[in-house]
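Every protein chain except one is present and positioned as in the full complex.
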Amino acid sequence: MPLPPATGTGRYYAIAAKSIRLIRHGCTNRPFFHISVTHRRRLNSQPVIEQLGSYDPMPNMNNEKLVALNLDRIKHWLGKGAHVSPPVAELLGLSGFFPIHPRSYMTAWRNRRTERENQAKEKAEGSS
Amino acid sequence: MSLIKLCQNSTKTILFKCTESQGLYISARKLSIVPSIYDGENPAPKFFSSGVQIILKRLTRPNFEKVFRKRTNSNISVLRTPVYKFLTDEELKTEQSNAYKSAERLLQMPPVVKVQEPVDDVLSKDPALVGYDSSTYLFTDITHGVANEHRLIIQREPDGTLRSCDHDVRKKLNQIYFPMQGRKLRDPLVFSDPEKLNSLLERQKYEYILDRACVQYEPDDPQYQKLTSITYQHVDMNNQYDLIRSTRHFGPLAFYLTWHNSIDNLMLELVQTGIIREAVLLMSLRQAIKEDLVNGEESTALVSEILPTRIQLSKPEFVSEEDIQLDTKCMECLDKYINNNSAMKSQQGLALQGFREYYQQLIEISRGLQKAHGNA
């Protein structure tokens, strides 16, 4: 049973709105995402128009997260007016292809704040 | 740069300088080999210059029986049935010329280039991203039709820096997204474990090591250059040139030895086996690379005369008048080289003297034969 090709098997309608989004593959407790372009009103379980990359959210043994982007095809779909979902926009922002997504900054400073609070709490506990 | 350190060391092993934290060392029964890589002047322009390439190909001495020897690497459990064809003379010639072309492909030399330099270019720094994630993001541009070495591979570090990846990461990601058959993500044990490499060297599996290294590494990888350097030196020390003759690794070996000024062993072997034309070619190779010979021009002039002649696979057994003329010139040229530039004067001189006597007999025999056949 061969896997569907990266060129996609979904039906394509020229006028319908497209969206570039993450589509979850992988299995239980092991997420893995394809970055694919599909119709905006189509479910993630349905065949996509084209796969544009992949994203592995679980860090590997060197503490790295791997992202593959077919920038050529992404440019093509962006040129056709495809909508980009926020998680994909974040990844593209981190890669330097897009400006950094505001949500990335928000996550960053929220994480920093929790870290600070935790430290303060620890200090307080340590002193008391 | 001293090439072979034949140091009789009391401690059997010597750790040689290694940029990585892992210490790769070679112990070969009190003989320790120090690998030397092409880290100074770039050897590529000289290696790829047409004159040097021609000489290197000729020095490889391609023997078709060895080039097309039985190889069972096609992953089939049973050998295929041979194919037979009835051919006319012309068809046979075209088939043979096709075979020569494929031989050229099989004998394509791995390039000799300068060792790669570390990549260090920061694309952007964004301290506002500190704390976004604790792991590094590696982005690979998987656009079709881009060569591995030009592929865009960048990383976003936890401190918000966006930079190009270094060679080892690039190699890994290229292998993940565009796998090359036979290449492993991790270094195979043969190369990471010095004991295993050593045992291979002692069993003289040079071709295997060199082929495997070609698959696993890029030619500008320091690890590749170290491995090949160790193997070449091992071949040179044990005089086992015949094992990698008519393989694609002989050219880089000859180039390596010439580049590091240690062709004396090879020269001695060539003179002893009586293939002095190749000895002259080796001289001219040295002249082309190092330009330190007294009679450099003379040897370079001889090359154009030697190249059109047939490849000698063994000592000559019959010589014609033209051969005698050429060989005499070669011997004179070699004599000058041995007296002026050789580091093994006495041995090479003796070997040349031996060849001269043999050649004198050969001339008499061939002339006698020609007379007997009535061609003189």
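In this document, chain identifiers A and B correspond to the written order of the chains, with residue numbering beginning at 1 in each.
In the analysis below, contacts are C-beta pairs under 8 Å (C-beta built on N, C-alpha and C of every residue); 3 or more make two chains touch, one makes a residue touch a chain.
The rule is simple: contacts and distances are computed from a predicted model.
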- Message: Since a chain is absent, check the UniProt entry for it and pick the matching name: "Signal peptidase complex subunit 3", "Putative exosome complex exonuclease", "Small ribosomal subunit protein uS5m" or "NO signaling/Golgi transport ligand-binding domain-containing protein".
- Response: "Small ribosomal subunit protein uS5m"
- Task: Kindly state which of the options B:F64, B:Y208, B:F318 or B:Y358 is in contact with the chain not pictured.
- Result: B:F64
- Query: From the list B:K85, B:R310 or B:H373, which touches the chain that is not on show?
  - Reply: B:K85
- Those residues of subunit B that touch the unshown chain are 64, 68-72, 74, 77-92, 95-96, 99, 102, 106, 186
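Here is the rule we go by: only the chains that are shown with their structure count from here on.
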- Mean-CA-position distance for subunit B and subunit A (Å): 47
- Message: With touch defined as at the start, can you tell me which subunit B residues reach subunit A in the complex?
- Response: 123-124, 126, 128-144, 152, 154-156, 162, 173, 176-177
- Item | subunit A residues touching subunit B - in the complex, by the definition given at the top | 53, 59, 62-73, 91, 94-96, 100, 104-105, 107-109, 111-112, 115
